[in-house]
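A single protein chain has been omitted from the complex, and every remaining protein chain is retained in its original position.
Presenting chain A:
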Amino acid sequence: MTVTKFGLALAGLAFSATAAFAQQPAFKPAVVYDLGGKFDKSFNEGVHTGAEKFKKDAGVEYRDFEPQNDAQREQALRRFARDGFSPIVAVGFSQETALKKVAEEFPKTQFAIIDAVVEKPNVQSIVFKEHEGSFLVGLLAAQASKTGKVGFVGGMDIPLIRKFACGYVQGVKHAKKDAEVFQNMTGTTGAAWNDPVKGGELAKGQIDRGADVIYHAAGGTGVGVLRAAADAGKLGIGVDSNQNGMHPGKVLTSMVKRVDVATYNVFDQAKKGTFKAGLQVLGLKEDGVAWALDDHNKSLITPAMKAAVDKAAADIKSGAIKVHDYMSDSKCPM
């Protein structure tokens, strides 16, 4: 578990606040999903998988809610908190403001947020080093590409998605200096996570320009991206959940973000009473991000590619390769 300086400060804060937790809140887990919905085959579905696994392992039911618009997030969080649910997992960066408010109103409830940082003594913030995982799939994309041109389709145009894109570009250039990367964002509103028609259109545009491997970080929109790539006989790269099986042999790999493990852990810690507030940053080293290799894409990954990506992974873990984080300065060096 990596705890940054900032996290240490938070942990201190959390420690001073443990008095508030002297009475353990009842264990009633709940999840509030992001706009993509829990069956987006990607980010939210990862959380769903983790929660379902916990339900099976621990035999404890959980409640969940899929907001249909922005205003419902705060209502949902507050309702769960008022009804005595704890821990409550808020999924997605867009719940940051809502959670800040609700966490203050219910200091005894344990909250966790994925993809954002909320500095409250009862909130565990879980963020991932997506740039590291994206770097690895970029490396694979560049090696798998025959045209030397690869694509990226993002969902909503936000710094987090730029972070995916930036890591990907760095990985591509690391493998092939002169490779070309086309980048598209689907939109600027929440609807951009759920527009497979537009996603497919963007992917087709990139394919027409010569791209033969396309990575998406676009939630439900990505379903259209992978479909368009598979239809055109090109390769797609999945994100968040392992999407290799969606079009076997047509998905090069997936940049897996272990939101399932994160969710499971939050529930598990809360149940055992070891829940800690503060910041958790999960990267390659912590197995928070990874690239997916299974039966569906075994034939697409050559031994040379695997060797190269394993070496890069080791180098990132040891610090020999530094992958630039877009969110640290809102710039991409490539």
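In this text, a residue touches a chain if its C-beta (ideal position, glycine included) is under 8 Å from a C-beta of that chain, and two chains touch if they have at least 3 such contacts; residues count from 1.
Methods note: contacts and distances are computed from a predicted model.
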Report the protein name recorded by UniProt for the chain absent from the figure; options are "Nitrate reductase subunit beta", "3-oxoacyl-[acyl-carrier-protein] synthase 2", "ABC transporter permease" or "NADH-quinone oxidoreductase subunit M".
-> "ABC transporter permease"
From A:78, A:100, A:176 or A:204, the answer for touching the chain not displayed is A:204
Which of A:32, A:126, A:166 or A:185 touches the chain that is not shown?
-> A:185
Could I get the residues of chain A that touch the absent chain, sorted low to high?
-> 37-40, 66, 157, 182-185, 187-188, 191, 194-198, 200-202, 204-205, 208-209, 220, 223-224, 227, 246
